[in-house]
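A protein chain is absent from this complex, but the other protein chains hold their places.
First chain written, first letter: the chains are A, B and C, and each begins at residue 1.
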Amino acid sequence: MLRVGMLTSGGDCQSLNATMRGVAKTLYNSGKDVEIIGFIEGYKGLMYNNYKVMKPGDFSGILTEGGTILGTSRQPFKLMRVPDAEGRDKVEEMKKTYARLKLDCLVVLGGNGSQKTSNLLSEEGLNVVGLPKTIDNDLWGTDMTFGFQSAVNIATNAIDCIHTTAASHGRVFIVEVMGHKVGWLTLHAGIAGGADIILLPEIPYDIEKVVKALEKRNKEGKRFSIIAVAEGAISKEDSELTKKELKKKNLNRVYPSVSYEIGAQIQEMTGQEVRVTVPGHMQRGGEPCAYDRVLSTRLGAAAANLILKKQFGYMVGLRDQDIVPVPLSEVAGKLKSVDPESSIIKEAKSLGICFGD
Amino acid sequence: MLRVGMLTSGGDCQSLNATMRGVAKTLYNSGKDVEIIGFIEGYKGLMYNNYKVMKPGDFSGILTEGGTILGTSRQPFKLMRVPDAEGRDKVEEMKKTYARLKLDCLVVLGGNGSQKTSNLLSEEGLNVVGLPKTIDNDLWGTDMTFGFQSAVNIATNAIDCIHTTAASHGRVFIVEVMGHKVGWLTLHAGIAGGADIILLPEIPYDIEKVVKALEKRNKEGKRFSIIAVAEGAISKEDSELTKKELKKKNLNRVYPSVSYEIGAQIQEMTGQEVRVTVPGHMQRGGEPCAYDRVLSTRLGAAAANLILKKQFGYMVGLRDQDIVPVPLSEVAGKLKSVDPESSIIKEAKSLGICFGD
Amino acid sequence: MLRVGMLTSGGDCQSLNATMRGVAKTLYNSGKDVEIIGFIEGYKGLMYNNYKVMKPGDFSGILTEGGTILGTSRQPFKLMRVPDAEGRDKVEEMKKTYARLKLDCLVVLGGNGSQKTSNLLSEEGLNVVGLPKTIDNDLWGTDMTFGFQSAVNIATNAIDCIHTTAASHGRVFIVEVMGHKVGWLTLHAGIAGGADIILLPEIPYDIEKVVKALEKRNKEGKRFSIIAVAEGAISKEDSELTKKELKKKNLNRVYPSVSYEIGAQIQEMTGQEVRVTVPGHMQRGGEPCAYDRVLSTRLGAAAANLILKKQFGYMVGLRDQDIVPVPLSEVAGKLKSVDPESSIIKEAKSLGICFGD
Partner (left out) sequence: MLRVGMLTSGGDCQSLNATMRGVAKTLYNSGKDVEIIGFIEGYKGLMYNNYKVMKPGDFSGILTEGGTILGTSRQPFKLMRVPDAEGRDKVEEMKKTYARLKLDCLVVLGGNGSQKTSNLLSEEGLNVVGLPKTIDNDLWGTDMTFGFQSAVNIATNAIDCIHTTAASHGRVFIVEVMGHKVGWLTLHAGIAGGADIILLPEIPYDIEKVVKALEKRNKEGKRFSIIAVAEGAISKEDSELTKKELKKKNLNRVYPSVSYEIGAQIQEMTGQEVRVTVPGHMQRGGEPCAYDRVLSTRLGAAAANLILKKQFGYMVGLRDQDIVPVPLSEVAGKLKSVDPESSIIKEAKSLGICFGD
């Protein structure tokens, strides 16, 4: 009997169920005697011994369903390599549950923080396999995370909708896209949606440059402009502050988010009417797109195959066209961000997209 | 030579182009010698003599395109039956353009305010035909306005996306839907999206009732709840204030919109985490849905047929299954709002949806 | 204890689950003690005593799911007002199951044939409530059936996809739309998709007129044409045959469907390349659209309210904006087809759409 624990951790995304289905169908199809234990609401379930024994039928019909049938919650600790006392207690609780349920391994679907924890558990001796979940595409070790392309579709659709209304009214429209520290989602949705200006956390913007780009469009007779702004976009000025200085400055901010601040600045500097739209949590939800379903199914199957071969301590990732194992120790704590010198940024710039730098 | 002026007025919506195509194709197909003059940015174009002479090709391929190829702007005046001096000047300018271009009639695609103006122009002696445009579905004289069903689709999709993420995280989610004075859009999207609570301008809410409904769901073991809130939703308390008192109270409001206020109240009263999503202008944009394309094409054809029969002073509307002319004088200044005693509200209530009353 | 049987009969469609959810939620929400019995695969389940006792949870999360959680099958007999011996036996079996399960009533989601049967059962003394299911929109007694608008969306999307490829290649494209006896689906999808020619069962076509319409487009320099053809479209010639003569002629037909025959004729008569696309069963499947979800929820709630008031022998239908009960005896055996003299056909013709007559 192979006993496999499974959990989904952190913010949800569109293809979690498809991925779990991939793992489960492959395990069940292996001919081995398999029992899958699903932990409720992520690491919490592992910590507090809250789980249910899954049946094959639980994984039927979920390929196209958004969300997660297991529920999820924020990952449990601001992880440090040497956890503090409270952190240690949590780890011990998780190890106890793992032992009590006689698990052969634990499958963790999670993003950056969650995979740091899965690496910690691996170092503590648990058999762990990780799966790269996030709409942010910021996980090191994989070309693509599942959830990303589905989120790109939603953010792009938001820009498409705004496009027609911006054109009809001749206004500047800002669409705020998710992504606190990385700009992948904004970059892809911005290009796909035909945004004129794209502002990313990785490329601090100069509001003067943004305004100049808008004025250039006006001069060319273009009646409207679309700006895709990442939640985590930052001005050049702010990017040069120390963490402490920035924190202090943020306390005095009056706008609900950076997009509103940028909008107000543009309105003041140009006199043009500016509107801000924030699709927000919509970007995590709804059905996974075909791309994500294929990726998730493949990743899930590959994770199951690692388990069947008793290869633990890896996350599976897409590299080139293949699914490959990547040591969790290499994944943990690294962020894959947009390189301002990368091919895609250069192409976008040569096309005339302004990044505010 | 039949000379037809055309303009789109007020907030844009998804099926304006499809409607204009319906008018134009029918006029061109009549065998008469027809020239269509498109005014740029709504009544502004009529006022400031800003227009372009349209060609049949201009109306090709626009059936599926959102926005308006003519551009639009807010309708020009807070309309009063007896316009003030400034208003009179504007009216005179519009009449002059109409005369200068030797128009046989003017086609106005617009919502409530815009059709009040078109009625005024009709009373001033212009030959006017109106077309019922609005995502709000609040025009008197038609069962359905074009734009409404497309907006319902987008707002419903927003709720669908939020649904999966709400379920995964076990949270209360508020989706704010467009509609300042009427709740049609929120009502339909709320029912279509399976919202548990729907708050409309027409049915002032009691926050205690809302909280009670949430607690009932918690007791039943449901981990999450969805609330669809119209932009113009109002509490019972506020609905009993005079206009003046309300204005004063609004000055002191700290939340960007009623949804955030409701969210904060719920969070405080229940301790549950609440998230607010505002799809905003997205609801006006993107492709018209099939329903709207059929409705718009029919309305456009019917408007053209009125013109060909020289029947002016009407808006065309859907009544039962037929497109019928409705005197502009009957349309002007009336609002079609949701009747709290209507069939649809009773059905929704019997299903268990809470309206906060 | 209120004991309610429920079944879905005939070809499936998109909003069956949403409708059953509407019935169930309203019954459960009534405060009465309710048990719902779901018959498996339509009338078969009632005949062969194949059912499951439903729980509230079974109706959770199915608002957006296509298909039917109960399964369906063709309705059991070519119904005659005076059933033959075999038919009588089936009826007796159904009555026995109904009695054995001590049902207070039976809810039937079905189209034309299925509602004839439900009327028969009603005449036999069972308490029946019907719900108007069909993508064909051909049920008498309701302005709209659920499933129709979802199917219109899919057929329209098919035409949209074909549109771009037709335009790129300058070809004639035929899209075959479902509907054997009635043309509602083809008519609506054809208008929504901007088809140049629409062929319906209700308006027999003259191939010469079709070819003339194509040639007119060619002369106007339009490089492509789209023809929406109902499965049941019929030539003038064939429409004048007796049933027997037509049957004989059909035996010798070489084409898989009328669209292919029309395509071959056009190709021969004009020399233009013609392509045929048949979206087929896709039109019944996938998620219900927002319109259908609202309609289904309302119809379901209204049906439940009839049950709670012990009013049986009705189908619920949409009339104007209200959901109203219609006696099953009035619904049974009538077909709601497209009137060639109706408002919508006249509008479409004035726009220039050719119906081949």
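Observations on the structure shown:
As a working rule, contacts are C-beta pairs under 8 Å (C-beta built on N, C-alpha and C of every residue); 3 or more make two chains touch, one makes a residue touch a chain.
Keep in mind that this is a model prediction, so the values were computed, not measured.
One chain is not displayed; in the complete assembly it touches the shown chains A, C. Touching the chain that is not shown, out of C:60, C:164 or C:239: C:164 (per the contact rule at the top).
Touch with the chain omitted from the figure is made, among A:97, A:153, A:186 or A:337, by A:153. From the options A:86, A:124 or A:143, the residue with contact to the unseen chain in the full assembly is A:143. Within the complete assembly, C:278 is the residue of C:47, C:278 or C:328 that touches the hidden chain. Across the entire complex, the residue among C:180, C:223 or C:253 in touch with the chain not shown is C:223. Contacts to the hidden chain, counted on subunit C, fall at residues 8, 11-12, 14, 16, 41, 65-68, 71-73, 154, 157-158, 160-165, 167-170, 173, 223, 256, 275-286. For subunit A, the residues in touch with the chain missing from this view are 22, 25-26, 28-30, 63-64, 143, 149, 152-153, 156-157, 160, 188-189, 191-194, 289-291, 293-294, 297-298, 300-302, 304-305, 320-323, 342-344, 347-348, 350-352.
Just so it is clear, only the chains that are shown with their structure count from here on.
The most centrally placed chain, judged by C-alpha centroids, is B. Shared residue numbers account for over half of those found at the interface formed by subunit B and subunit C, and the copies are therefore classed as meeting with the same residues. In the CA-based superposition of subunit A onto subunit B, the rotation angle is 180 degrees, rounded to steps of 5. The mean-CA centres of subunit A and subunit C are about 42 angstrom from one another, to the nearest whole unit.
Centroids built from CA atoms put subunit B at 35 Å from subunit A.
Centre-to-centre spacing of subunit B and subunit C amounts to 31 Å, using the average Cα coordinate of each chain.
Contact with two or more other chains is made by residues 160 of subunit B.
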